[in-house]
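Shown below is the structure under consideration.
A single protein chain has been omitted; all remaining protein chains appear in their positions.
Chains here go by letter, A and B, matching the order in which they are written, and residues are numbered from 1 within each.
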Amino acid sequence: MSAVSVENVWKYFGDFPALREVNFTLESGNCLALLGRNGAGKTTLLRILAGLSSASTGAVKLPDRRRAAYLGHNIGIYDELSAEENLRLFAQLYELPDANKTAAKWLERVNLLHVAESPVREFSRGMRQRLALARVFQHEPEMLLLDEPFTSLDDRAIALLQDLMREAKARGATIVLSTHQLKEALELASDVVLLRRGQISYRGPRTDAMVHDPSAIYRDYGGEA
Amino acid sequence: MREKILTGVGALAAALLVRNLYVMLLQLPDEADQGAIYRIMFFHIPAFFTAGICYIVSMCASGYSLWKSDLKADALAMAATEVGLAFAAVNLITGMIWGRIIWGIWWAWDPRLTWALICWLVYFGYLMLRQAVDDPSERAKITAVVNIFAFVSVTITWKAITWWRTQHPGPVLSIRGANGKTDPAIESMIYQNWIPLLMLALILVVIRVHQERALRELDAMRRWAHAA
Partner (left out) sequence: MAIAAKDLRSEWRTKEALNASGAFAIVILLLFSFAFDPASDSTREFGGGLLWLVFMFAGALIVNRTFARELPNDCLEVLISSPVPGAAIFLGKVWASFVLLILIELISLPVFGIFYNIVWWNQPGWLALVLVLTTWALSVVGTLFGALTVNLRLRELMLPMLLYPMLLPALMAAIRLTTLVLMNEPVAGDELVWLKLLIGFDIIFTSLSLALVDFVLVR
């Protein structure tokens, strides 16, 4: 059964088509790498999938939003609240049965238990990023929507994210991630969609050849890195 | 073709206006109580009606634009509001001049004039908001919501002002003579003069809608050039 289906989606900003006739499906448990240059429409497409924006025409089908998670360019954490309060709030919003317990478990997982009560404002960049990852993964989403996750994170957070993504894949989660980091993305991905000026210029399974020579896909299908 | 029709409508409106001015100034007698100034009502009242129609058109266009994500309807809403504001300004200024001559002061807090000013400010806010949003689709969405709110709000304000007036009686702009009756010739002239003003409003709206479309195309081309 396909977890994601995008049917003939167009998105206009005024008269400018940011997405043109985008079609693809993604099987449950697969990982899609969404590639393309800046302004090719990756973020626009992910925002539509995450429900932040609506398609001008066409239809998008996704699993229940309670089972989905979105990580945008920014961390999406409240500075005035403590780490624990942040996690508890989002656990409530995602209707988790025991918000307190889940929050405590995840604080430990991302190594922030010792500062659980401190306001996020006092955290370092890396700590905030780890907290953001806990926020994304704590409700064990079946559907992950990650927009450029590797660009904004530091090394430790990237290692954590890769662990968490592997775990999610192991329990059968579907992942869509947009990225510039071709190598990391292609290693993880099972499917690839390349966007060029809002249109799909390549759609298909990831091949081993792509992993060996990541930039080949841009040479072959347009849009340089 | 469109330009020819517009020119034709414009010429017709101009001819009607000249004819109306001739009747107003040379054929109709001065009004018994008010003297010559009552003639300002031939513009004051039709301008008010025209502005009202513009606001209604704008509200409907905004509703449609929101429902169908239609940018043409959004352009119509913008154009109708702009033109409505112009006519509302005519209405306000002629009302003030009339008040200055009949009551001796420019602004006597006549309830209907006050209401017209409130509308003017509300819709001016709507146009200001349009300036502040860059993306045309987002602009269409959020300004349509504001436009619907604006219409509902000014409708309620109209009611509220009527109640306020019954409790705090104030002067009311009127063309009625001392006996409370209006000369039928005067009344009919008001409607006759409404026709060319409506035609003028129509022309202006069409021109603004097309300018807006050109701007949107330009914006799209610029985005296309910047996109990868």
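We take it that a contact is a pair of C-beta atoms (placed from the backbone, for glycine too) under 8 Å apart; a residue touches a chain by one contact, two chains touch by 3 or more.
From a predicted model like this one, the values you see are computed outputs, not experimental measurements.
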{"item": "Contacts of the hidden chain among displayed chains", "value": "A, B"}
{"item": "Options A:24, A:94, A:137 or A:202, residue touching the unrepresented chain", "value": "A:94"}
{"item": "Subunit A residues that touch the omitted chain in the full complex", "value": "50-54, 64-66, 68, 70, 72-81, 85, 89-90, 92-95, 119, 135, 145"}
{"item": "Residues of subunit B (touch criterion as defined above) contacting the omitted chain", "value": "66, 118, 121-122, 125-126, 128-129, 132-133, 137-138, 141-142, 144-146, 148-150, 152-153, 156-157, 159-161, 163-164, 166-167"}
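We take it that only the chains that are shown with their structure count from here on.
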{"item": "Centroid distance [mean C-alpha coordinates] between subunit B and subunit A, Å", "value": "50"}
{"item": "Touching residues on subunit A, where the partner in the complex is subunit B", "value": "12-16, 18, 36-40, 56, 196-198, 223"}
{"item": "Complex contact set, residues of subunit B against subunit A", "value": "69, 71, 135-138, 216-217, 219-220, 223-224, 226-228"}
